[in-house]
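The chains shown are only part of the set, and none of them has been moved.
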Amino acid sequence: MKENKVMYGKGLSVACVPFYPCGDRFVPTGYREDRDTLEQKLEKIASLGDVTGVELSYPAEFEEPGPMAEMLKRVGLKASNLEVEIFGAPKWKYGALSSRDDKLREEAIELSKKCVDAAASMGCEQISLWPGQDGFDYPMQIDYKEAWDRTIDAVKEIARHRSDVKIAIEYKIKEPRTHIHFSTVGKVLLTALETQADNVGVMIDFGHATMAGENVAESVILAHRQGKLFHLHLNDNFRMWDDDMIVGSVHLWETFELFYTLEKIKYDGWYSLDIFPYREDSLGTIRASLDMVRKLVEAAQRVDSSKIAQLQKANDAVGICEYLRKELLG
Amino acid sequence: MKENKVMYGKGLSVACVPFYPCGDRFVPTGYREDRDTLEQKLEKIASLGDVTGVELSYPAEFEEPGPMAEMLKRVGLKASNLEVEIFGAPKWKYGALSSRDDKLREEAIELSKKCVDAAASMGCEQISLWPGQDGFDYPMQIDYKEAWDRTIDAVKEIARHRSDVKIAIEYKIKEPRTHIHFSTVGKVLLTALETQADNVGVMIDFGHATMAGENVAESVILAHRQGKLFHLHLNDNFRMWDDDMIVGSVHLWETFELFYTLEKIKYDGWYSLDIFPYREDSLGTIRASLDMVRKLVEAAQRVDSSKIAQLQKANDAVGICEYLRKELLG
């Protein structure tokens, strides 16, 4: 019980990714076997004390919302977010929402609408869109105007489908394309404003933000200022690539800063672990991430925010470094 | 005469930077002497065939618009843009528009308004704001909410001062701070929309965009879609830092793509050389940049845009590479 109290907002959820084979281009079949059924994966997640939700991929992980909702009920987890899978098949290789192939683009839009309906029927308040194949690889490869017009019109159409489910757009600067259109927090927020749809906002993935050269807490504030901070993904990396590592394993201070900021703005959404442990134990990486989250959330709640505000007012970097070192490292 | 025809929009202008000592932190007094008066610098710029404008720094290069306008008339150049200098003195070290020091922030706003007035009185249609010290160096150093609120309010106030002069906000991801608030094209466009001021838009600096992981032509299109592409800076770098090198000396294809895109959208603003040649000859770097601009603009006008459109429609990277190689390399 106590553990849950230190967690934010609607709760902490986990994506099932660590239980999949997690391959790369050199070992495409993955570094581990996929042994469990989806229900067994969910049971393992539910057995972790602090986790109350799960993030699901649609239709990759399920197609019928009814049976899925029942399975979630059985294992005692809520659906925190449904991700529309519009990036994981060869047909999407040149994009989904921006596709120059009208039929394919329509298919992506329809799938997104069905995902919105599935979410509504399962009591899940939001879906996420990551148009990861919507971008380009070479200079001069595409007409950017056409790509952006088609993307934004698609987002508008999906958002209009129903207003009671939120659409969180996830951004990432590269991979699998060398350039992805939704690359930074600024571009997603710009899109949210352009669509003028209340239910379009942003999902900030820690590693994606870091890869784009962003400070994650600043991105959180930018989104929050617009009332557009819909969802969060936790993980870590070495800034050059989306390494999807254990939370806090590289950027300790920035991860603390994220939680401090969420505390400050009284963030009331979900946040999810989104890691991709190629070689590490599935449950182990989740547990190590949760332990770090708990440690840093406790610290974020414990520190003297008026003292910090005072140091920040003075731009006092030395004071901040000294204070955080004492508070976190003892 | 013929050369000028291939140049875009209002014309090509040059900033005087290459004539200054161009120091760095190891050689702060610079790698060359500052021998010429401002008028002599302008005369040298005017002697280059294709250049019809100059970009000036206010109040670093002049304080009184009247005499400045006369000097420009004498040398035969127009003022393409006035940059407000709110980053080059120790007092701005923790920011200007976002400063937590009310008095200092007010000083920055007033200076910007005076710059707007100077522009108007000189027949210069725009100023640029580069709040390069407005950012932070360490995690947790500042309150991002406060910083952004203050910045955007300041931009609003400057924009309201008069509506007949455009305000082009220049972004850059780092330097001189490890993180600058206006870091990407998306953040500036978001700000432009939030301010709801018609005269607030973006200046895209080639190297700043590249440093932020952007494709410059895509950033141009994003700005153009919003009617917010106000100004352009040309230069080049190795993506990690703002090396401010000769145009096209690293990113040949992307530089071509920029001109191809400007041609396509019929860009009608100014564009300026903004290079910082630490060790190279002042006029030489400008001339080598102009020669490359001319070469690539000619190519952008010569290529078969319907052929390119067809290849782009098909996402045909191979076809594009083959076509551009033949067109540009013979």
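Letters are used for the chains, namely A and B, taken in the order the chains are written, and counting of residues starts over at 1 for each.
Going forward, a residue touches a chain if its C-beta (ideal position, glycine included) is under 8 Å from a C-beta of that chain, and two chains touch if they have at least 3 such contacts.
Bear in mind that the values here come from a model prediction, so they are computed numbers and not experimental data.
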item: Overall copies of the shared sequence [whole complex; 2 in view]; value: 4
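Throughout what follows, only the chains that are shown with their structure count from here on.
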item: Gap in Å, rounded to a whole number, between the CA centres of chain B and chain A; value: 34
item: Chain A partner contacts - residues on chain B that touch it in the complex; value: 94, 100, 136-145, 148-149, 173-174, 179, 181, 183-190, 193-194, 212-215, 217-218, 221-222, 224-226, 253-254, 256-257, 260-261, 265, 308-309, 312-317, 320-321, 324
